[in-house]
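Some chains have been omitted; the remaining ones sit where they do in the full complex.
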Amino acid sequence: MEPMRLRELAVQLDAELIGDGEVVITGAAGLEHAGAGDITFVARPALAGRLAGSPAAAVIVGPHQAPDRPALRVADPYRAFASLLARLATPLDRLFPPGVHPTAVVDRGAALGDGVSVGPHAVVGPGCRLGDRVRLGAHVVLEADVAIGESSVLYPHVVVRERCRLGQRVVLHPGCVIGADGFGYLPGPAGLEKIPQIGIVVVEDDVELGAGTCVDRATTGATVIGAGTKLDNLVQVGHNVRIGRHSVFSAQTGISGSCEIGDGVSMGGQVGLADHIKVGDGVKVGAKSGLHKDVPDGGVVFGYPALDAAESMRIAAALRRLPDLVRKVAQLERALASRPPEKEA
Amino acid sequence: MEPMRLRELAVQLDAELIGDGEVVITGAAGLEHAGAGDITFVARPALAGRLAGSPAAAVIVGPHQAPDRPALRVADPYRAFASLLARLATPLDRLFPPGVHPTAVVDRGAALGDGVSVGPHAVVGPGCRLGDRVRLGAHVVLEADVAIGESSVLYPHVVVRERCRLGQRVVLHPGCVIGADGFGYLPGPAGLEKIPQIGIVVVEDDVELGAGTCVDRATTGATVIGAGTKLDNLVQVGHNVRIGRHSVFSAQTGISGSCEIGDGVSMGGQVGLADHIKVGDGVKVGAKSGLHKDVPDGGVVFGYPALDAAESMRIAAALRRLPDLVRKVAQLERALASRPPEKEA
């Protein structure tokens, strides 16, 4: 970042200045990585103890913290820090210069909005419609008749297959694949016969999908990723799946075909769902869980096979006593054998 | 689809017409997604109850079903529906126009069959041989000396490394990587030393590999995917693996090096196999299982570590009683302590 005095930053972040406003800030970093010229932040008072050892020049704190160095006080330190990061991020215009790169292949039948950026070697098929300020990185491929809403960003090497639709402000990271064929076959006399996958994928507004994440097109109708939902890297979403709004799945999670996931669902990494599972609103699924049945609204599940999380934790704790239990039961059996039943006494 | 009367569709699908043949069909969709103008299908009589609430205009049924609306009767409703979907699918010629796109880079030493399609920015290396009607999507990269059989389809962003061989009618989805180096190192004085991977990958006829799926080249010889086998998205196949014919693996499954998998094997998603495992013909592996030893022909296994599925189910059921069992054993110990052995009595 451009070096800046703490008092200038206070104005930009609408923060209360505490201590020396003339301190020069040259960067921003989390508590663990902050160096001598950096401004850092303490998200919760409980973490304030870690600040003492940091060489950071300044700190963003919340209402009830007494900082040990020049500081900015705000209502929500993490949010203020995030807004600072946004100012420091590489501008999208450097990564995606406006205009169509001369090496891009844009079909004459495609319609591009104002301020669209099409990167080197990108391919835009016939019938595509790109909203204003859509940005396509190098090597992005849009097959025929893809529609993308305003201000969406597709990083290099994204592929969107024919007829799929992306909403506004969608972000797709490198290598993301939208609309590959769903995985469906029928047994036939000469082997498996493919069930054609003629549906599409609909990615609603404000969705973000990670690097290498794959969302398959529906057999008929649409696979849907609801507005505001965020999927991490290398996630698999099968055909005909419907994911609700504002849900969050960590990396390498896999959702089998025809699952229906609610709003505000969070899943850890490497979770797997069998096909046709229904997961209600607000459900939380622990990392690496394997679900083979429905979960009602608000459920918290964990394990393989997944159970209610509290039960799963009790089982995990009891498991550590299992080898001992095997021994104890054998002892009990021997002990009891030495005590004949009452009637024989 | 082009609107069409039900009686016309009956002729095309060689089906018996039941009821009003003048009904106009404007689309096709599964039971859950069918709208007012759609034709849908009921795969099994057990599902017929779900039809009642559907707005579908018509339905494809099997021999022993009495439909509640205009219908087509066939021997196998799902297969007839699939054949209808095939008529409705986007023609491959729209996705892969015949000919070599002017931006493609095709080495002079490559040999292309009749009717080959090479998409924008695709790269075909020296010594490659493409059979008739092979279709390469945008940005496909074939390294030197790759051979591809007739009518195979490589979607955008597929990479096939040098000397690998694909059979006829192979389908590779976007981002699939064939022939990357196997993962092999030897400990050396300065760290791990790479074992060069000079083998290849052989993908036999009618194989379909999903988006982002990776099949590594062999150290020597070949990694082989047998004819008719279908792998879903983000599957990993290590070096020197041999997979038989007509096997089916779901998404995110991983097969470690030198495994030998039989014919007609099915694996759920996120399954993992340790290296050098032998899996017999017709084996079924439940989702998320972890196999560390061989499975004989016809085996059905599940769990982590994987066991015979019936045993694994019994254990999973018993696990829910484990916390209770811990308590009971403690009670038994206390109770027995209050009953001295016979000889002390």
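For clarity, chains are labelled A and B in written order, and residue numbers in each chain start from 1.
The definition used in the following text is that a residue touches a chain if its C-beta (ideal position, glycine included) is under 8 Å from a C-beta of that chain, and two chains touch if they have at least 3 such contacts.
On a predicted model such as this, the values are computed, not experimentally measured, just so you know.
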{"item": "Size of the entire homomeric complex in copies, 2 being in place", "value": "3"}
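Throughout what follows, only the chains that are shown with their structure count from here on.
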{"item": "Angle, in degrees to the nearest 5, of the Cα rotation that carries subunit A onto subunit B", "value": "120"}
{"item": "Centre-of-Cα separation between subunit B and subunit A, whole angstrom", "value": "25"}
{"item": "Touching residues on subunit B, where the partner in the complex is subunit A", "value": "27-30, 32-34, 78-79, 82, 85-86, 88-90, 94-95, 101, 103, 119-121, 137-139, 155-157, 173-175, 206, 208, 210-212, 227-228, 230, 232-234, 245-246, 248, 250-252, 268-270, 287-288, 304, 316, 319-320, 322-323, 325-326, 329, 332-333, 336, 339, 341-343, 345"}
{"item": "Interfacial residue positions of subunit A with respect to subunit B in the complex", "value": "103, 105, 121, 123, 126, 139, 141, 143-144, 157, 159, 161-163, 175, 177, 180-181, 183, 185-186, 188, 190-199, 212, 214, 216, 218-221, 234, 236, 238, 240, 252, 254, 256, 258, 270, 272, 274, 290, 292, 304-305, 307, 311, 314-315, 317-319, 321-322, 325, 328-329, 332, 335-336, 338-340, 345"}
